[in-house]
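Please see the structure below; I have some questions.
A single protein chain has been omitted; all remaining protein chains appear in their positions.
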Amino acid sequence: MNGQGILKGMLVTAKNFFGSYVSRERLTTVSYPEGGNTIKEQSRNIPFLVFDGEDPVAGMRCTACQKCEKACPPQCIFIEKDKDERGKALQRPKVFDIDASVCMGCQICVEVCPFESIWMDSNFELSTFNRFEGLQFNREKLLKSNTYFHKIHPQQAQASDDRLAEKERKRLEREAARRAEKSASEPQV
Amino acid sequence: MLPLEYILILSAVLFFIGLAGVLIRRHVIIMLICIEMMLNAANINFIAFWRYNPNPELHLGPLFTLFSIAVGGAEAAVGLGLVIAVYRFYNTANADKFDMLKDS
Amino acid sequence: MNTSTGYAPRNYKIVKHKDKTLLEVAMGPHHPSTHGVFRMDVKLDGETIIDLIPYFGYLHRNHEKLAEDMTYFSTMPYTDRLDYLCSMTNNWAYALTVEKLANISVPERAEYIRVIIGELTRLVNHMLLVGFYINDLGAIGTPLLYALREREKILDLFEWASGARMMCNYLRFGGIREDVSDEWLASCNKLVDAFPYFLDEYDQLLTGNEIVISRSQGVGVLSKELAINAGITGPMLRASGVNYDLRKTDSYSIYDRFNFRVPLGQFGDCYDRFMLRLLEMRESITILKQALRDIPKGEIQSKVPPVLKPKPGEAYGRIESPKGELGFYLVSDGSVNPYRYRVRPPSLINLTLLRDLCIGHKLADTIIIFGSIDIVLGEVDR
Amino acid sequence: MIITFCILSVFIIIGAVSTIRLHNIVYAVFSLMLLFSAIAGIFLLLMAEFVAVAQILIYLGAVGVLILFAVMLTHSVTGSSGKNIYSNGWGWGLLLSLSILFATLLPAIYFSDFPSDPAVEIIEPSVKKLGMEMMHSCVPAMWLIAILLTAALIGGIVIAAPPQKR
Partner (left out) sequence: MQDTLNLFVMNIGQWLSANLGTLNNPDQIIVEIARWLRTEFGNWGVVGFILANLMATVPLIAVFSGCFALTTWLERKGLGRIQNRYGPNRVGPYGLFQPMADGIKMLLKEDIVPERADKIGHFLAPVIIMIPAMTGLVFLPIGRNIIAASIDSALLFFFAIGSIVSLSVFMAGWASHNKFSLVGGMRAIAQLVSYEMPLILSAVVVVMFVGSMNTSVIVEAQQIKSWVTSDAPALQCLGQVLGWHVFQPWGLMGFLLLFVSALAEANRSPFDLPEADSEIIAGHLTEYSGFKYALFFLAEYVNTFAIIGICTTLFLGGWNGPNIRPPWSDDPQALLIPGFVWFFLKIFVLMGIMIWIRGTLPRLRIDQLMGFAWKFLLPLAIINLLVAGCFYHMEWYFGWPFSILILCKSYAIVVRLNKSKLVNSNRTYTYA
């Protein structure tokens, strides 16, 4: 109990006290509204749906295949298929609800989606005044343009565009190959 | 100014209440407290007579009161020690129950 | 002696015990230093503890039953919530078990990144334990906030790699979800080089401190035999001097490539457990340095069918999580979701000894002993 | 002078009576504290400054706390005692103390004549003189008090300590 340990400890706190005025590395507080935020490129919060072009509903990538609805652990996605005027099922969700109060941002829906249509948004200021309507994100609230996607996740957006372009190219090739093979079979008859 | 009789009456009344307390109450600690009260009544008298004494610079009153306060403190310590020891044996602080010596 | 004065029932009970009257106090779920919702019913004679009954289960979320009707893949984010302080080691243990069950191989680079992430989580966990332990001792937050300051840097790395700070959900069966960029590895290197400086500062502040020494030495002594019989694992076991570290014995994944040492305590009291965490942090840094030095390039996830249907059978995978031996036991009946999903939580098994360690100590010591056992209620109650 | 004296004596009477009449022991001790501080006020009034300080320090600070501890040790935590708090022969006790008060004390004061105001107007309070006096003329008394205090405290501890199992 001869007090040296205590004095050494006191020196450390003194060093930190004066250090916090001097070295930026010690004072790591980010004062939130003014000091800006530390959102990284990959940080994720609540999913959103991507659409190409101008009209959100027309350019929507999602084809309501309901894979994400089945895979979502807390079951917070609800999808209803769209029907055109004659009652034939359309490849588009009429209702696409995500219950933001249940969603835990685990990004499983993004991995499961074959059409690269659902991605994670990094905007975290989602506070609303009522728990029910405010946090039920319907289709209109979820749909965001591809340019927005490029703005928040540049690399991911670029990679997904390349994959889509690649798929498009392969489909056209198959299309051309089938047309070529059909045209090759037709002239003999 | 303040006649001496008033102070003496006050200490007498305090002494009476202390004595009454000892005789009336059955709880041991309250009896000890009342003894303290009687002691304090005596101290008031010491100081009162010293104050009205023609040559108070002898400081006999305060000296004697200091000694009596010291004795009062010691007595309280020993008294409470006894109370705790007796309580541990009898498991009650009620003075009427301490009748081990009575030949009932 | 009739002491009830006709009021509503009192929030404490006077209990007769042999000849003394004891005060039974509920160090209830709403107590500032129980690291979450945990209740200890303590019988006090003055300040010394006569008897202690732990109550937990306040945070039970039915994790294992939930996992039985979800696919293997969907349970992965739930394993983050087990020991919410080190989420990635839970993912790793779960992924390891599923890989053993469906014998999926893991590429080199993924193994290295898993080791790096695992050791970073060990740093985070040990820092938090030391910080909260000293906070229970009474230093108003200073050591805790130094630890939190360093933890922030590591959490930024996690967010950069996996997208979330604590609930990372980053590991997949057969590898990792996303690759890690080179800048990430560079900043990880910078952090690992700067870390020992923080540890020296911590040593100077705490280990020599007379009050810390007198408050925690000789408190809550755990003997070797009792530790082994009670199935204690992790730093608490090594503090009593038993040399049992899964990274050395099992040498799972690629731990046999790194040479690092395992510190052992001498007396097994609170001070040893506290010191052991500090020494283990230094060992983790040596592992991190070696891993960061020779991490190869390459793909990060082996081919895995999107909907995993492992053959019927069972597997038990375990890793050395910062709190002890974290094990997952999976029984699959060939269908999409597991037949039985069981977690071996190190915190719960270490907690069973709380009563034996606390009897006879002061009220203030129970908080210290409870703090040194390193409990996270998410893992205890599942 | 008279006004302060009356206030203090009212406090003294209230404190003393409530110490006896109160059922709850802990309240009785708190009223005892009030009594001791009023007595210290009286000492200050009579210009015995050092004695007032000693009274506060010893009685209020130490003996009062000692009694509180004793109450805590001997009582349940609530501190309130049973219904009837008076010993069974309490009427006779009251009669005896009343007779002592009116037969001996008050007549003694009434018949002997005392000076109506103090001979010396202001007494110069000096602790140094008191100290000198104590060290020169009353040294044997000091020794005696020292021995008595140590003996009393050690005795008190020995009695109160729980019996150690040999």
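To keep things simple, chains are lettered A, B, C and D as they appear, and every chain counts its residues starting from 1.
Rule of thumb we're sticking to: a contact is a pair of C-beta atoms (placed from the backbone, for glycine too) under 8 Å apart; a residue touches a chain by one contact, two chains touch by 3 or more.
Remember, predicted model here, so these are calculated numbers, not experimental data.
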Chain not shown, its touching partners among those shown: A, C, D
Selected residue (touches chain absent from view) among C:37, C:166, C:185 or C:213: C:213
Listed residues A:9, A:47 or A:105, member touching the removed chain: A:9
Residue among C:56, C:146 or C:202 that touches the chain left out of view: C:146
Option from C:110, C:180 or C:276 whose C-beta touches the chain left out: C:276
Chain not shown, touching residues in chain D: 24, 26-27, 30, 33, 49-50, 53-54, 56-57, 60-62, 64-65, 68-69, 72, 77, 79, 125-128
Residue numbers in chain C that touch the chain omitted from display: 7-8, 10-12, 23, 25, 31-33, 44, 47, 134-142, 145-146, 149, 205, 208-215, 217-218, 243, 245, 248, 261-267, 271-272, 275-276, 279, 362-365, 367
Where the missing chain touches chain A, by residue: 1-2, 6, 9-10, 12-14, 16-17, 19-21, 26-29, 31
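Note that in this section only the chains that are shown with their structure count from here on.
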Centre-of-Cα separation between chain D and chain A, whole angstrom: 80
Between chain C and chain B, distance of the C-alpha-averaged centres to the nearest whole Å: 63
Mean-CA-position distance for chain D and chain B (Å): 6
Contacts with 2+ other chains: residues of chain D: none
Chain C, residues touching no fewer than two other chains: 1
Residues on chain D engaged by chain B in the complex (per definition of touch): 1-2, 5, 9, 12-13, 16-17, 19-20, 25, 28-29, 32, 35-36, 39, 42-43, 45-48, 50-51, 54-55, 58-59, 62-63, 66-67, 69-71, 73-75, 81, 85-88, 90, 92-94, 96-98, 100-101, 105-106, 109, 114-120, 123, 129-130, 133-134, 138, 141, 145, 148-149, 152-153, 155-160, 162
Parts of chain B lying in touch with chain D, wherever the complex brings them together: 1-10, 12-30, 32-34, 36-37, 40, 43-44, 47-48, 50-59, 61-63, 65-67, 69-78, 80-85, 87-88, 93, 95-96
Chain A to chain C touching residues, read off their complex: 1-6, 8-9, 11-13, 15-16, 26, 28, 38, 40-44, 71-73, 104-108, 111-112, 120
